[in-house]
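What follows is one structure encoded as structure tokens, with my remarks underneath.
As you look at this complex, bear in mind that one protein chain is not there, while each of the others sits in place.
Then we have chain A:
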Amino acid sequence: MSVFDRDPDDQIQVLDADGELVGDLPDLSDSELVALYRHMRLARHFDERAVNLQRQGRMGTYPPLAGQEAAQVGSAMALDDGDWIAPSYREHAAVHVHGLSLSDILLYWMGHGAGGWDTDANVLPAAVPIATQIPHTTGLALASKLRGEDSESPRQTGNAGDAVACAYFGDGATSEGDFHEGLNMAGVFDVPAVFVCNNNGWAISVPRERQTASPTLAGKAAAYGIDGVQVDGMDPLATYAVTRAAVEKARTPGDRSRPTLIEAVQYRFGAHTTADDPTVYRDEAEVEAWRRRDPIPRLERFLRETGRLDDDRIDDIEASIRTQVTEAIDRAEDTPRPNPDRMFADVYAEQSAELRAQQAYLHRLRDRHGDDAFLKE
């Protein structure tokens, strides 16, 4: 039975909370399965270090992801290189899997504009207003469909016309107009898009029950005439399998609508951002209950019991991700503050006379007073 022929509340699971195989193992090689595990471990460690950097004043406000590793890594691994991601501001793991470097991700949260744009990865910048990336995804997918497979690759995409576009957003985003407008158009135009809702039950302090009276978020897909699937978002094999099925359906026009809304039911262990204190509105017992479904030990148990991982390999992975994250932090922190001229670059393809004048004015001020006169630290 296709993953799409299910009720919206019939949650897909491949591994149960104890790491027992309860569904069909997706078509992943042993090394891909280990890579999935490694990416999740990396994301968890990166996240811990990032929160610490913020606490130490070495980084600005940061939105943690711990708890979402399975949904982000599993889904991103189901995309092909030429596919697109339109992330919210929390998909550090998904965009890293899709090609953004860890140091570029850190630099963005350290207040540099750089944020990964020297790569070839098809990843839009983080969307900070809620749900705005959803219509972008529809547009990317519509462009992909209009281009067709045999058209010339556009400069900025590096891929021809069969790319799939994948949006990530939270449960709060499903209340926004852009969610409705984007999914509605995706259905009308039958575009190759996948919409992944990381439903962690909370939009900052407002619970999912106050976002919508719909019994499930996956069920909202019916309103747009597209498939909606609910998956255990803390099961990496299930999120991979569902996303892969959605990507393949998107790429291959057929009887079914090409877009899919995936509701990945999960829990984010930490705060909304480092500026948020969830103890004000969230019960610690709730967090502990969800910790028992933590995706990382769950996959680890499965991989150990099936002989794909052992202590030595896990130690190797642990050591390598620590080195990788430390190196990324060093690289980010060693990156000098951008030249103020950066502010005036890339506002337009060709700088206006007025903008040139304003840039020259800042030059004169810096010459006169020195950069120290401008900087708080």
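Keep this in mind: contacts are C-beta pairs under 8 Å (C-beta built on N, C-alpha and C of every residue); 3 or more make two chains touch, one makes a residue touch a chain; residues count from 1.
Basically, contacts and distances are computed from a predicted model.
> What does the UniProt entry say the missing chain is called, choosing from "Lrp/AsnC family transcriptional regulator", "tRNA-splicing ligase RtcB", "Amino acid/amide ABC transporter membrane protein 2, HAAT family" or "Alpha-ketoacid dehydrogenase subunit beta"?
Hidden chain, UniProt protein name: "Alpha-ketoacid dehydrogenase subunit beta".
> Out of A:A213, A:V280 or A:A353, which is the one that touches the chain we can't see?
A:A353
> Pick from A:L25, A:L146, A:A275 or A:A319: which residue touches the chain that isn't shown?
A:L146
> Looking at the whole complex, which of A:G23, A:P125 or A:P297 touches the chain that is not displayed?
Counting the whole complex, the residue in contact with the absent chain is A:P125.
> For chain A, which residues reach the chain that was dropped from this view?
Missing-chain contacts on chain A: residues 84, 86, 113-115, 117-118, 124-125, 127-129, 132, 134-144, 146-147, 154-157, 163, 165, 177-178, 180-182, 184-185, 188-189, 345-350, 352-354.
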